[in-house]
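And then chain A:
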Amino acid sequence: MTKKLWLVSALLLTFALFAAACGSSDDSGDSAGSDTTEPTDGSDTTAPTDGTEPADSGSDATVAPDDGSVEPAGDPEPAPGFDGETIKLGYLTDESGPLAILGVPLTTGSQIYWDYVNEELGGVGGRYQVELATGDTKDDPSSAVQEYQRLKDDSVLFAQILSTPPTQAVLEFLKEDNIVGVPGSLAGTWANEAVLMPNGAAYEYEMINIADWFVNDSGLGGVDTVQCVVSVNDLYGEVGLDGLEYAAGELGFELTEKRTMNRNDTDFAATVSALDQAGCEAVYAITVPREQSTMMAEAATQGFDPIWLGALPSYLSLLAGPNFEKFYVALDNPDFNDTSVPGMVDFLERFETYKPDSGAEPNSFFFSGYYQQIAVHALLEKAVELGDLSREGIANAMTQLGEVETDGLTAENYVYGAPEDRIPTSASRIFVYDPDNPPNLLTELALLDSELNDGYELGG
Partner candidate 1 sequence: MDKFLQLFVSGVALGGIYALIALGFVVIYKATGTFNFAQGGFVLLGTYLTYQLAVEWEVNFYLSTLIAVLAMAGVAMLIERTVLRRMMDQPAFTIILVTVGILLFLQQLVPIIWDEPGLRFANPWLGEVVDIGGVSISHANIWTVVYAGVVFGAFALFFKFTRTGIGMQAAALDQEAAAAQGISVARSFQVSWAIAGAVGVLAGVMLTARGGDALTPAIGFVALRALPAMILGGLDSPGGAVVGGVIIGVAEVLTAGYLEYEWLGANFSSVVPYLVLIFVLLFRPSGLFGTKEVERV
Partner candidate 2 sequence: MSAVLEVDGISLSFGGLRVLNEVSFALEPASLLAIIGPNGAGKTSVFNCINGVYRPFEGSIHLDGEEITGARPASIAERGLARTFQNLALFVNLDVVDNLMLGRHHLMKTGYWAGALWVGRAKREEHVHRARCHELIDLLELGDHVGRPVGLLPYGVQKRIEFGRAVAMEPKVLLLDEPVAGMNVEETEVMAGDITSVREELGMAMIMVEHDMQLVMGLAEQIVCLSFGEVIATGDPATVAADPEVIAAYLGTPEDAV
């Protein structure tokens, strides 16, 4: 046991030093971060590993040196989740619990992506087919841990861990086993965890962006508009609210009425009345989709008709109803009909080809499940290139990954590396509900990366 701990900590330390070395040469990059260069070819800076820190004299810190060149480093050895031919990815998702509404389409989106990779690219590195194995967390930590234990010895990494509590629960185990996991949630704190590979703009940035946009650019309101917020009682709601309150402070407006809600709430009469009585003209919704739509239906029955400003999870593409035309949402993905975005054209095409027989329409959740896998794919390609699909190899590959190009599918590209070296995306697109713009019923209004984001510290 202790040996394992030593090994893991030695590895983590190695990566940290590594990243520090890479980072120092890359320090000029700002949040727009369009340069893809440094981390990939800066990878031969292995020297510091041996020199500086006496603690890592132990054992396996030597994995790092054998990645030196750009040349393929030979075929990766079989490792947990990789039998030499097939790469298996673990998915901890909610198939039957309260978040099945998200979990099922997300995994389907991921499946579509890997179907495309397997069919059209011949797999990762052109050779290795990818298989998905899912575990049903029921959005509950206990089940999540159990499913994690079941899948971990047969997965090279966890390509999706849906929702915050399961991610928190599994995080300790990921660290201990040194397995990379991709959170399916956007809490900003994830960026600080070496084993986690977040995607997209954090909820905090989403709320800052949409607040900044609403007050300064939208023409719908200003600092004097009566603004209120409804947030869900969990980490997502909390960090989103944190970002929003920061933005309010910086922009100079008050949040007149603050309400919270629980997942699974079904009755919003009191919440809506309170918002109505407080005279709210705009309501920020850091909520979850089913409950959000129920709340908006309740607002309609009470004749309460504010502007709604939502974070990604508050929005469900199925939305339709009498008072939904004043619904604005901060998203990462482009308009589904925007043919100028090459990644989107690909997505729609691949969706048509590989979508499940049930004949679903593309929507944001399929899309999220799909685009999250782009980074995973890049990571696997990197690991194959480095000739190591073991846990250490993948963790190592992540420190060297650098920027991942999404062909415009995210508002900005994420730059991966060791935690302190990462440049998370912070830009969002702002959409408005538009029933005439199927299939996603949204029209893009703006793409922005609020200046306030630079002053905001994630997880701070």
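How these were chosen: all candidates are chains of the complex that A comes from, given by their letters.
Keep in mind that, in the parts below, a residue touches a chain if its C-beta (ideal position, glycine included) is under 8 Å from a C-beta of that chain, and two chains touch if they have at least 3 such contacts; residues count from 1.
Owing to the predicted nature of the structure, the values given are computational and were not obtained by experimental measurement.
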item	value
Which of 1 or 2 touches chain A - same complex, any copy	1
Candidate 1 contact footprint on chain A (complex, rising order)	96, 98, 100-101, 104, 233, 258-262, 264-267, 269-271, 273-274, 276-277, 289-298, 300-303, 316, 318, 320-323
